[in-house]
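Once you've had a glance at the structure underneath, I'll fire off some questions.
Note that this is a trimmed complex: some chains were dropped, and none of the rest were shifted.
Order as written gives the chain letters A, B, C and D; numbering starts at 1 within each chain.
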Amino acid sequence: MLNGLESGALTSEEVLAELQKAPVEDLGFAKLDSHRELRQGLPEAIYAEGKTPEQVLQIAERLLEVTTSPVLATRCQPETIALLRERWPEAEISDRARLVCLRSAARADLGLVTVVCAGTSDLPVAEEASGVCRALGAAVHSITDVGVAGVHRLLAVQDEFAASDVVIVVAGMEGALASLVGGLVAAPVIAVPTSVGYGASFGGLAALLAMLNSCSAGITVTNIDNGFGAAIAAVKILRKWAR
Amino acid sequence: MLNGLESGALTSEEVLAELQKAPVEDLGFAKLDSHRELRQGLPEAIYAEGKTPEQVLQIAERLLEVTTSPVLATRCQPETIALLRERWPEAEISDRARLVCLRSAARADLGLVTVVCAGTSDLPVAEEASGVCRALGAAVHSITDVGVAGVHRLLAVQDEFAASDVVIVVAGMEGALASLVGGLVAAPVIAVPTSVGYGASFGGLAALLAMLNSCSAGITVTNIDNGFGAAIAAVKILRKWAR
Amino acid sequence: MLNGLESGALTSEEVLAELQKAPVEDLGFAKLDSHRELRQGLPEAIYAEGKTPEQVLQIAERLLEVTTSPVLATRCQPETIALLRERWPEAEISDRARLVCLRSAARADLGLVTVVCAGTSDLPVAEEASGVCRALGAAVHSITDVGVAGVHRLLAVQDEFAASDVVIVVAGMEGALASLVGGLVAAPVIAVPTSVGYGASFGGLAALLAMLNSCSAGITVTNIDNGFGAAIAAVKILRKWAR
Amino acid sequence: MLNGLESGALTSEEVLAELQKAPVEDLGFAKLDSHRELRQGLPEAIYAEGKTPEQVLQIAERLLEVTTSPVLATRCQPETIALLRERWPEAEISDRARLVCLRSAARADLGLVTVVCAGTSDLPVAEEASGVCRALGAAVHSITDVGVAGVHRLLAVQDEFAASDVVIVVAGMEGALASLVGGLVAAPVIAVPTSVGYGASFGGLAALLAMLNSCSAGITVTNIDNGFGAAIAAVKILRKWAR
């Protein structure tokens, strides 16, 4: 069942109910074991959308108890963040990204992820990506507000890309930043379209299509606003490299 | 009726039939007159899609006879181009753009339009724009194959933009070139999405949405593959300025 | 970073945070300088969507301090408007357009923009366009409520178009007004689809598609509800002409 | 089964096969009878798309034999038209509309339908509407090539609308003609979007959405390219009125 928590669909109280009544050994450790090699270094992530603060708290307590993995809660409401902050004052929290990191990876030398962000409205998604990368042991370099309309700003920071092992590009509206960055860096580029925009952006569709059609070969794309997924993809790359 | 020819929907033989039976004075000159001020300098354009070569030829002969405007035929099939070339060997013809200019504007000093083109596949649309601009009295500077993935190539020609009075950006796939150019030039920028691409480009939809959502303020957009429309828009701007 | 403010994506507090901690010389003046020629006469625009009133206030104070450009705030909430009005009682404000002009261009002779509006529901977008044009030095003539269903009303004001240097057409629902105006005026026509409508208007998609497919050649189109973008496009045209 | 022929889905040889083997009394006359009042004056229409010329011929022969209704074949291929023309030299045929009228209504005084057509490319659909109206007993007045971009041409023929009992507006591209006509005439207006256009017309979707969102109240709309359906609707209106 813990395994199940890492999937993206986690709204109901069912999980909690079962957690409460289940003895620890029913929590699915055998199943976890069979995935041990696969999961090594990946987080136990609580998708907090649709859970009460108390539910997230209880699940988090269990996960910290029964695993040694990094433990995260994503898409937390402010009340949830407040409760977790009170319980674990030392947790690393990004209010903007609605992300709470309760336990990070032991190592911090996986490699360097650069997270490039087109506009300030894209920052919540960018910070979700950054925070998850950091919690899993990657160093993160953030470059903010380098929209395509001001290409000189991007070129000015071109050297900052040089050392990157993976680059995550976060952009809404026309999503053109991914193509531009893809033409400037040798590292793998993961593009995250965001729902930032209005009118014919159709909730991020414009950015998504633009990124999928990028003329910079080799860019891959995640779902709209999926900073978490981009981070997991980046860490999977780093883990191959950093072993 | 001649007025009617400039609209985009011109497939059938009806126009020809009426042309043939109509005495010249029924060709609508009074109507033309009432639009004289408006139309000054704009072309009589024959949309050749769906017309036989002979029909285009006959309409063109009439238009050359009864007007003093520039006369163009757009979206011509190879057979149509061959017939027109045989009849008017001096016509300016772009096979790739499927454009035949039978009479250009008397003046050639309207101003300078720069037509920037993302990839070589976009050239037919770009050349339709260029050819129409030239036929109507504008100077045209063409910049080709400066995709977003190689931004240095675009920056290398940045000075060539400086003298432009209007810039037309033609791009398919992710259409990001429009945003990039929009951030580099002071002149009005008209963006033309093309149907170049495959898969999730959905026939030019990706480029269209990207251009509409451009983070470079002030970019305006035409229909997909509408190089003709972009040229008319550019010439309308120049005519305000060049009077 | 100020440059960055002109892009369309500006929601988060990051901008403010950096503004607060940054010494003035870090505000990016060198970058601004490199764009001086390009930006001449264009505004510093604060996209207020998603910012707190205090954040908009602080950014505005800085921009007024460190630039000589016109300074605008677009898409302001009522509380933001109230705060800005209290601080700068002399500001030109359109509540309906959610637009605050804190500093307008010194000159007011760029030329004449006519803003034509199909229905009264389209007025917020039309006024955003008008207000931005005025703030940047253009004279504006507004024609309101001249829907296609009552074409005689439009023809009655046809002479008012004659003197226009640029025409902006703002229309929702079926967006047909753009085609109609495009057939009546010699000046460049910029069409702004709005999200006004219901059912199969699909949030402005019907008007957007209609304008892109206009049979009046030379019309160009902005994103849905993007009165600001249309105004920038119009001013770019005027600046070419008025220099 | 004959009743079934009037539905829009008629491709396969099944109909023919059953016709051939069925004695006349199995042809469904009892069913026809039960619909007699309803069907009075409406045609037996053979949708020829996907049928061989011989099949259409045989079905037509049967229908002429067993009914007294008008008999039409729509969407005929050239070979089908040739065969029917050879068999019934007196048939009224529109090659462009792919329409063959083998027997028209006895009466011709149902009323006057005006069919207005935006561009010459829309003529096949307009002529399908006209031809079906005429075959069912209506007088038809056709007005062609009065696009929205040249509104003066439309106003010049405004008086021709005055006597109309029903107006059918046929237009592709942005479909704005329907709104314009709807504001000018008192008669019921039926709008037929066509697939004429390219790029963002998306096969007639742009015109369809525009017509559905018309600001001229009371316009009703048919499927894309459905001139036949518009004619049936018009004749249903006339029959109420002309009884």
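What we mean here is this: a contact is a pair of C-beta atoms (placed from the backbone, for glycine too) under 8 Å apart; a residue touches a chain by one contact, two chains touch by 3 or more.
Given the structure is predicted, the values throughout are model-derived calculations rather than measurements.
**Q** To what total copy number does the complex in this file extend, with 4 chains depicted?
**A** The complete complex, not just the displayed part, contains 8 copies.
In this text, only the chains that are shown with their structure count from here on.
**Q** Where the centre means the average of the CA atoms, what chain is farthest from chain A?
**A** It is D whose centre lies farthest from that of chain A.
**Q** Is it true that over half of the residue numbers where chain B touches chain D are used by both copies, so same, or is it different?
**A** different
**Q** Any idea how many Å lie between the Cα centroids of chain A and chain C?
**A** So the centre of chain A lies 36 Å away from the centre of chain C.
**Q** In angstrom, rounded to a whole number, how far apart do the mean CA points of chain C and chain D lie?
**A** Centre separation, chain C to chain D: 46 Å.
**Q** Which parts of chain A, given as residue numbers and ranges, touch two or more other chains?
**A** Each of 118-119, 147, 149-150, 173, 197, 199-201 in chain A touches at least two other chains.
**Q** Should the pattern of chain-chain touching be classed as line, ring, star, complete or other?
**A** Chain contacts: none of line, ring, star or complete; other.
**Q** Pull out all the chain pairs that touch, please.
**A** Chain-chain contacts present: A-B, A-C, B-C, B-D, C-D.
**Q** Name, in rising order, each residue of chain C that touches chain A in their complex.
**A** 1, 3-4, 6-15, 31, 34-35, 50, 193, 195, 203-205, 208, 223-226
**Q** Which bits of chain B are touching chain A when the two form their complex?
**A** 118-119, 147-151, 155, 173-176, 179-180, 182-184, 197, 199-202, 205-207, 209-217
**Q** Quick one: which bits of chain A touch chain C in the complex? Just the residue numbers, please.
**A** Per the touch definition, chain A meets chain C at residues 96, 118-124, 144-147, 149-150, 152-153, 156, 172-173, 196-201.
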